[in-house]
Each structure stands twice: as C-alpha cells, then as structure tokens.
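In this view, the complex is presented without one of its protein chains, the others remaining in place.
Right after this comes chain A.
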Amino acid sequence: MTASVFFGCTFIAFGPAIALFLFTIARDPLRVIFLIAGAFFWLCSLLLSSLVWFITVQISNKESSSQQKGLLIFGVVLSVLLQETFRFGYYKLLKKANEGLLMLSAEETMPISIRQLAYVSGLGFGFMSGAFSMVNILADSVGPGTIGIHGDSQHYFLSSAFMTMAIILLHMFWGVVFFDSCEKQHWWSLAVVVISHLLVSCLTFQNPQYVGSLVPTYIIVFLVGLWAFFCAGGSLRNLKLCLTCKDKDFLLANHRPR
C-alpha cells in the first residue's frame, strides 16, 4: 500500500506545477520551448556548482565534521548564487531572443511578452529543481518501508513533498520578480530575490525539525507570491473584481472609452 505514498507525494510536490503547465504552457509551443530552456539553464547552474563541490570535497579533510559542515554551507551559498547568475544570464539571452523573435514575427508584435517569459522560465527552473530534489525520495517512497528505523521522523516523505512544492512555486515567483526588477532596473529587489532564495535554502538546515523549515518557507512563499502577483500586473482591485465575478462589466467598462 505504499504506492499511495508515492502518488500522494508526487501529487503534492508536482500538482501545482502540473496544473500550471497544463493550463498555461502546454497550449503554446513557444512557451514549452522557453520552459525547457529555463530547465536547461537551471541544470547548467547545477553542473557548475557540483563541479566546484566535487573539487572542494576532494581537497577537504573528510574526517573533520566541522569542515564538512562548513563545506556544505559554502556549497549551498555558492549554488544559490550560481542559480541566480544563470537566471540573469537567461534573462539577457531572452532579451536578445525577443529582438530576434520580433524580427521574425509576421505581425510585428511580440508573440510572447517578457512577463510571460519570466513566468515560463521561472516555472522551468522550478520544474527541474523540484525534480532533482524529489525523484530520489520518490523512488524510495514506493516502500515497503518508511523512514524512522534510526529514530528519524516518519513525516519525511510528506514534508519533502511540501518543501518541493514550495520550491517550485518560489522559483516561479522569483522568476517573475527577477525579470520584472531587471526590466525596471530595481537592483534592490534583485538583491531581495537572492537573499530570500538564500534564506529558504538555509532554512533546510533546520531539518529534521520540519515545522521549523516548512512554516517559514511557506510564509516566504506567500510573501514572494504576493509580490510576484503585483509585479505581474495584479492589483487588489483586479482580484476583487475577479472574485466578485464583475470582470465582464470591468472589461466592458475598460473598453467603452476606446
């Protein structure tokens, strides 16, 4: 009966990502391409950080636990910085690609806006990082055993799944905020993105106190999500209109002056 754990964890970790992919990405081939490219860029950052990791592990003193711990923290910080660097690189690339796309486009309009690109690439980052952090765990969740013979918490699978979900969502939000800040050249908000990423990564050092890492992470998810919502052009007024189903009137009202 541990197949239920496998499917439960898969749905938790990748449910939102799958839903977003199905309803917003899958219909548009261009978006799929940018999603995959985003995933690739994340992988490149992973490659680079793992190479550095290997070299440092080889030259470090394997017996000293404090050194190994320091190495781990160093690895986390380096990897986060590398990921954000690659996000910036991807942004630069997309800007160039956008110009090319504009040239190719028959309608002389952008086939995809930079905000959409931000969202798509952020989701690409999220997909790949989520997959990397979750797949090994999922492989072991099939059972028949569960974590805990050495006294660890048996909520490991569940909390890893929720953590992965948070990371995927965060990557998406970070992508939106990051690209928006680049567009508007708000460098301080770039710094906030990087710092919140660092913060979330370092929160996992709290484990196995899962509450201690999950609760702050979800607070950050909520805050960054809110920020991303506003960056993407959302507003409280829009939200209210949406929720009260007055959007049709709103559209009409918006169009009338034209």
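We take it that contacts are C-beta pairs under 8 Å (C-beta built on N, C-alpha and C of every residue); 3 or more make two chains touch, one makes a residue touch a chain; residues count from 1.
Please note the rule applied: contacts and distances are computed from a predicted model.
From the set "E3 ubiquitin-protein ligase MARCH5", "Nicastrin", "Cytochrome c oxidase assembly factor 6 homolog" or "cAMP-dependent protein kinase", the protein name that UniProt assigns to the chain left out of the figure is "Nicastrin". Touching the missing chain, out of A:A161, A:V177 or A:V193, is residue A:A161. Against the chain not shown here, chain A presents residues 1-2, 4-5, 7-12, 15-16, 18-20, 22-24, 43, 45-47, 49-51, 53-54, 57, 62, 65, 68-69, 71-72, 75-76, 78-80, 82-83, 109-110, 113, 115, 129, 131-133, 135-137, 139-140, 143-150, 152, 154, 156-161, 163-165, 167, 201-202, 204-205, 207-208, 232-235, 238-239, 241-242, 247, 250-251, 254.
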